[in-house]
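Note that this complex is displayed minus one protein chain, with the remaining chains in position.
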Amino acid sequence: MHWNSFADFLAMGGYAGYVWGSFGVTALIMVAEPFLVARSRRNTLALLKRQLRAESRNASGNSSE
Amino acid sequence: MLSIVAAVIARDLRLAMRRQADIVSALFFFIIVVSLFPLGVGPEPDLLRKLAPGVLWVAALLATMLSLPRLFADDLRDGTLEQLALAPHPLGLVVLGKVIAHWLVSGLPLAVLAPILGLQFDLSAEGLLVLTGSILLGTPALSGIGGIGAALTLGLRGGGVLLSLLVLPLYIPVLIFGAGAVDAAVTGLGGQAHLSLLAALTCAALGFAPWAAAAALKIALE
Partner (left out) sequence: MNDRFNLYRFAAPATFYPLAGTLVPYFAAVSAVFGIAGLWLGLFVAPTDFQQGEGYRIIFIHVPASWMSMFIYLVMAFWAAIGLAFNTRLSGMMAQALAPTGALMAFLSLWTGALWGKPMWGAWWVWDARLTSELILLFLYIGYLALVAAIDDPRRADKAGGLLLLVGVVNVPIIYFSVKWWNTLHQGASVSLTKSPTMASTMLWGMLLMALCFWMYSIAVALMRVRTIMLERERQTDWVKALLAAGEK
């Protein structure tokens, strides 16, 4: 173990802003990106389901005339 | 083979002569952009002399970009492009002809204007000479590479800006060697190395770009 205390670890020898600014943005990207992609897939599925329902409603509506 | 290229050049030049305003506006754009820089950074001669190669070259890049959308758009509009694509001769040769014609009305005038504008920046005689040579050597590559961008973005919304986004990163080596040649000549190192590399880029561009552009045209016309 390299560090003498947790405070030392956080301080990163005075470079805290730079080091945690880097690791932090990385973590942010690696959380936000999958989340956004998953959300996009859910939205697409919901949209397609709605369209499918609308189409089948149209089809059954027309065939009953 | 040569006759196809020559025929396309002749046609494109004839059409360009009917629209001389387009050519002249691009040249005035070049002049205005070059004049903006001293207005932006101040009139101090030493600074301007140092900036001159880069400024003139970047302005030349931008002026070339202005005229690129028209390379294929007019022919697309009147249906000529589809005929050319269906014709038995290789589309790559047709594109080569168009690229050369484009250079004749865009790059060549820039090379003529550049030394005059270089005087505004107090470039030495040696610098002006190498500047003219570098623009003469480099602008055919710009037309060639630009043709690929013009073909890829054919008929798309956002045309001109999208074209710039695609093509400007690819122009960077030409910019580096072109401006670098002038810089090297002015500082006494001699621009031969840069100019040779520039010539190599232009040869490679003229050799490969028309075929890539032809492939892009086929994709766009499907």
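Odds and ends about this structure:
In this document, chain identifiers A and B correspond to the written order of the chains, with residue numbering beginning at 1 in each.
FYI, contacts are C-beta pairs under 8 Å (C-beta built on N, C-alpha and C of every residue); 3 or more make two chains touch, one makes a residue touch a chain.
Small disclaimer: the values here were computed from a predicted structure and weren't measured.
All shown chains touched by the missing chain in the whole complex, by label: A, B.
Among B:L36, B:A87, B:L119 or B:L156, only B:L156 touches the chain left out of the display. In the complete assembly, the contact with the undisplayed chain comes from B:I172, out of B:A6, B:I32 or B:I172. Between the chain not shown and the residues B:I31, B:A199 or B:A215, the one that touches is B:A215. Although one chain is not displayed, its contacts with chain A can still be listed: residues 1-3, 9, 12-15, 18-19, 21-23, 25-26, 29-30, 33-34, 37-38, 40-42, 44-45, 48-49, 51-52.
Against the chain not displayed here, chain B makes contact via residues 148, 152-153, 156-158, 162, 165-166, 168-170, 172-173, 176-177, 180, 184, 197, 201, 212, 215-216, 219-220, 222.
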